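Before I ask anything, let me first share the structure, which is written out below as structure tokens.
And then subunit A:
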Amino acid sequence: MSHIQDIPITVLDRQGSQAQTGNVLPILNEIRYALALLVAKGTSTTIDLSAIPFAPGDREELERILGQGEVSALIDALGETRIRETDYRGVWLVSHHSPQGDNLATQIEVTRTPSLVSTPEQDIPDAVDALDDYLNSQLTQESA
Partner candidate 1 sequence: MSSASIEKGIRMIREEIDAPVASFFTSCVHCGMCADACHFYVQTGDPRYTPINKVEPMRRIWEQEYTLWGRIKATLGLSRKVNAQDFEAWEELVYDGCSLCGRCSLVCPVGNDISDMIRKIREGFAVAGHAPKDLVGATRRAVEIGSPMGVRLPALEAQIRHLKHDTGLDAPLDQAGADYMVLLSSMEIMNFPEYLEAIARIMQQAGRTWTISSRAFEATNSGVQIGVSDIATELVQRVVDAAEELGVRTVISPECGHAYTAIRFEGPNLIGRPYNFRVQHILEVLEEFRQQGLLKTEGKETERMTFHDPCQLVRKGGVIQAPRNLLGMVSNGFVEMRDHAEMNWCCGGGGGVSANERADELKSKAFHQKKSQLDELGVEILVTACANCRITLEEGLEQNDMDIPVVGLTEMLAEHLVEEPGNGGDT
Partner candidate 2 sequence: MNNDKTLGEHLRERGISRRGFMQFCAATASLMALPPSMVPAVAAALEKARRPSVIWRSFQECTGCTESLTRSHAPTVESLIFDHISLDYHHTLQAASGEAAEEARRIAMEENHGKYLLVVDGSIPQKDGGIYSTIAGITNLDMLKEVAEGAAAIIAVGTCAAYGGLPYADPNPTGAASVSDIIQDKPILNVPGCPPIPTVITGVLAHYLTFGTLPELDHLGRPKAFYGQSIHDRCYRRPFYERGLFAETFDDEGAKKGWCLFKLGCKGPTTYNACATAKWNEGTSFPIQAGHGCIGCSEPSFWDRGGFYDALSVPTDDAGNILLGAAVAGAAAGAAVGFMNRNKKDAATRAHETVTVDDLNGD
Partner candidate 3 sequence: MTADAILFFARGTGFDWALAIFVFGMLLRLFEVLSLGSKPDLSEGRGSGVQGGLKTIVTRTLPRPAIFAREPVRIINGYVFHIGFLAVLFLYEPHIELFEAKMGLSWPGLPTGIINALGVLTIFSLLLALTLRLSSPVLKFLSTGSDYLAWLVTLLPVLTGYLAYNHMLLPYTAMLAVHILSVELFMVVAPFTKLTHMFSFMLARWYQGYRAGHRGVES
């Protein structure tokens, strides 16, 4: 067990023990508002969960309510970023992790596609170049 996060924390009795802060519902309301904004104006919203005071179990409760949608994505660049669409379409849960798996930040993105999934603009010409390099190298091999 090399990380403190590996210690499993399970909330046994939400009502009886550490009761909710009541921050789950406000966030759901904020998501609802962001969704409406997305529909009306096409504006995306990102909510940073690390700025929200959560009681033990609140975070899990929020994730349980949001549920698991159809799309999951794993970005493996500088550590892992796990992206999943929730049961509520257009609401995405984005969590950044260090290469060691520590959670660095978790955000809720209310958008069509989380920005991190899209290919960065400058990467595309780079990809053309890279592919050209490969094809050229093949050509060179053939001609050789």
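Here is the rule we use: a contact is a pair of C-beta atoms (placed from the backbone, for glycine too) under 8 Å apart; a residue touches a chain by one contact, two chains touch by 3 or more; residues count from 1.
Regarding selection, all candidates are chains of the complex that A comes from, given by their letters.
Small disclaimer: the values here were computed from a predicted structure and weren't measured.
Undergrad: For subunit A, choose the touching candidate in this complex from 1, 2 or 3.
TA: That would be candidate 2, which touches subunit A.
Undergrad: Candidate 2 touches which residues of subunit A in the complex?
TA: 3-5, 7, 9, 16-19, 21-23, 46-48, 50-56, 58, 75, 77-79, 81, 96, 98-100, 102-105, 107, 115-116, 119-120, 122-123
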